[in-house]
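The complex appears here without one of its protein chains, the remainder shown in place.
For subunit A:
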């Protein structure tokens, strides 16, 4: 399966290599660099590159290319999914996944990679298990280790590895037993010029942070489970119960994990919480263009819209912009032509707006298309789909846990065409 892994930073240096079978020379990456050169942007590097003897499968995350070298037929998604899992694990271990962090923790990284794959086939990918095998570095532990000479490496096989519930270890103990669930919904939408919705859909996830003693068995039920059109579960969720009762029954993983991701059916009308009024005009034979946008709340169920951020890729012909926002700050990068406006909260009484002029390249003709506006926002205490958790029950343990549910709506890929 996976022969080798190379980590390549954005400037094209291989800063880590790991081989699970015979060593593959790093010169194999030359093919990758070639492809990288051809694909002007990092994002455009094809994930699968065939070379005469190998195939290079890569993912690009946190400005690092994770290039896996494989030799034989293998489902590409298998490798890609695994590479993403590697990145997730690093993030889990070190908080961030960046070149300096990986370099600093190269030994832990190596040990983790060694455990994750054996002969190129995944061995342990549950972070719960990995963390028992190789403890994540913390300052305290480093200090303790230097004094006591103990190590970061566990010498017992993690219980999870053998159990039916590999995501949970036995003998978990907490003084405060708590279970928090965050229902986070992202709304993806394309709004056309006139303000009508071309496409809108809601993707939601329920992230859980469960710190419960022992082996609790939880049941989470919804007020309106029919809303969920398409779901994918953490392996802990019992599929049969969902099929028959539409409740989530599971023995939770220890700590933070994504319990469920779902999609709200497109049939249901998606409420669009914001609107953008825009007036952007270029004129031929004029070196000035007008630019004006206003953002306002639409269907927010009485909640405030926060963290509003407007970005737009301006056409190449725009040299500079002189704009005045009614609130927040704005920047325009004349090199990348990226306009961004950090709006903050929307006050329905006084709608935020950004007005001004654009100076255009003299003589250049009017751009084909007005720029698209990308919007980001957050609404606390609201799940825009209307999904509501009914109750959470715990079985199998005696104590009373503290339970909490939080809702949040965010903009996903929210675009307004102008």
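List of remarks:
Keep in mind that, in the parts below, a residue touches a chain if its C-beta (ideal position, glycine included) is under 8 Å from a C-beta of that chain, and two chains touch if they have at least 3 such contacts; residues count from 1.
As a working rule, contacts and distances are computed from a predicted model.
A chain of the complex is left out here; the name its UniProt entry carries, from "AP-3 complex subunit beta", "Bridging integrator 3", "NADH-ubiquinone oxidoreductase chain 2" or "Vacuolar ATPase assembly protein VMA22", is "AP-3 complex subunit beta". Among the residues A:91, A:125, A:213 or A:256, only A:125 touches the chain that is left out of the figure.
Here one chain is not drawn; of A:98, A:221, A:261 or A:294, the residue touching it is A:261. For subunit A, the list of residues touching the undisplayed chain reads 1, 14-19, 21-23, 26, 41, 43-44, 46-48, 50, 55, 57-61, 70-78, 80-82, 84, 106-107, 109-111, 114, 118-119, 121-123, 125, 146, 149, 151-157, 161-164, 166, 190, 198-199, 201, 203, 229-235, 239-240, 243, 258, 261, 263, 266, 313, 315-316, 365, 367-369, 372, 374, 413, 415.
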